[in-house]
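Would you mind keeping the following structure in view while I ask a few things?
And now, chain A:
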Amino acid sequence: MTNRMGAWRRREILAGLAATAGMLAAPAIVRAAPSGKPVKIGGTLSLTGFLAQTAVIHKIASEIMVEEINVRNGFLGRPVEFVLLDDQSKPDVARSLYEKLITVDKVDLIQGPYATAPILAAMGVAQRYGKVIIQNSMGIPKMQTYERAFPATPFGSEPDKTYPNVILDAMASLPTPPKSMVVLTSKFPSAQFMALGMKEQAEKRGVKVLMYLEYESGNRDFGAIAARIKEANPDFLWVGSLGLESNQVLESLRKLDYAPKNHFHLYPAPGPLALSPDGNNALCSTFLEPAEPFMSRPGVARIAGEFKEKATKANLPYTTIDAQAAGMVSQWQMLEAAVNGSGSLDDEKIAAWLKKNRVTTIYGSLRFDGPFNHGDASQLIKQVQDKEWRVVWPKEFAAPGVALKGA
Partner candidate 1 sequence: MPSATLLGQALISGVLAGGMYGLLALGLSLSWGLLRLVNLSHFALAFLAAYLTYELGTNYHVAPWWSAMLIVPAMFAMGLAQHWIFDKFKVNELASLLITFSFAIILEVAIQLYWTADYRRYETHYSTMSFKVGPFYIPVLELILCLVAGVLAWGTWLWLRKTYVGKALRAAAEDADIAAAYGVDHKKLAYLLSGMGAAYAGIAGTFIALIATLAPAQIWTWLGVVFAVVIIGRLGNPLGALFAGMLIGASESIAMAVLSPAWAPVVSFSLLIVILLWDPEWL
Partner candidate 2 sequence: MADLLAIEGLSAGYGRAVVLSDVSLRLAEGEALAVLGRNGVGKTTLIDSIVGVTRRISGSILLGGRDIAALPPEQRAALGVGWVPQERNIFRSLSVEENITAVARPGPWSLQRVFDFFPRLKERRHQAGSSLSGGEQQMLAIGRALATNPRLLLLDEPTEGLAPIIVEELLRVLTALFRDEGLTGIIVEQQARKILPITHRALILERGQVVHAGASGELLADAAMLERHLGVTAG
């Protein structure tokens, strides 16, 4: 009963968006605007329910990308129309909506939803109908067993082995490298998966794991957990958190007059953590931030600007583009490249093209020919410094003058 009781879905169609965007952009375009019957692309996001705050971000990213694609050449010269439905943060609803999109709305292509569970549900449907599905937030690559499913985020095929080592490398670079750690994680599968990997890699590299704790997602009170952490007093606290859980943990710790020495958070809500008084020096996983060197990548500065504008208009409290929003951007960039590259709306051809070619997305150049269609891992670490997220590791991704800060 941690989330909503109603089980009704809201549907939202962004029809007409394409046409409007085309008209506004028309004078600037020398090339003919896309014309003909629109290409319909269906997808769901969690517009309501406990993941709703993520959907707001993804929806804005999608709107930006659909506009951009239509200003360019659309898909094969035809305008793109995004049919977006609300899965209410429920995989079951996502599953039936994808069936509806494919069989009733007869969309040409689909886009993946957000979060592992809805993705898995949608992937099952995609598999039954042979559709290509691109997703940006499934943290357990080995579950992506469908040959036409592609990741839009560079997790790599074994992030539970590779990413903990990135983190441990960063920790080892500190003047006083941590010797002990506490792993605290939500039982949410993708967080738990990474937490187990973290524990294993840390033990392998001789960092003592003092405590490994799991809590249920939707946990209301972190007081007792905070007391256990404080008592263990680790050099490094690793939290496999989602959403607000990290804020809650840190606040509970502060009430015990305790600040963790070094602390890492897996999938927190970026805004609240950065702005929280407890967030200083918090570490977090990322793939991209709106700073150098990323802003020099083609299109990133423009997209980040548009995102800020739209997010402000939508009355969002945190308007900076982040890795999450970028995931959706990457999803659209991949689909655009694959459709126009293969010159086809046929799922088989699109899938074959993606397996053979690299795509330059907001995350850089991605490939999809490794295990589970994953390519190279490029998970980074960012840190809250002066209420803002800055990429601090690996060093080559850090903006000039920014460095990892330790306890």
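What we mean here is this: a contact is a pair of C-beta atoms (placed from the backbone, for glycine too) under 8 Å apart; a residue touches a chain by one contact, two chains touch by 3 or more; residues count from 1.
A quick word on the picks: all candidates are chains of the complex that A comes from, given by their letters.
Fair warning: this is a prediction, and the values are worked out from it, not measured in the lab.
A.B. asks: Of 1 or 2, which one touches chain A within the complex?
C.D. replies: Among 1 or 2, only candidate 1 touches chain A here.
A.B. asks: Applying the document's contact rule, which stretches of chain A touch candidate 1 when the two form their complex?
C.D. replies: It comes out as residues 1-6, 47-50, 52-53, 55-56, 89, 187, 213-216, 218-221, 223-228, 230-231, 243-244, 247-248, 251-252, 254-257, 269, 271-272, 275-278, 314-318.
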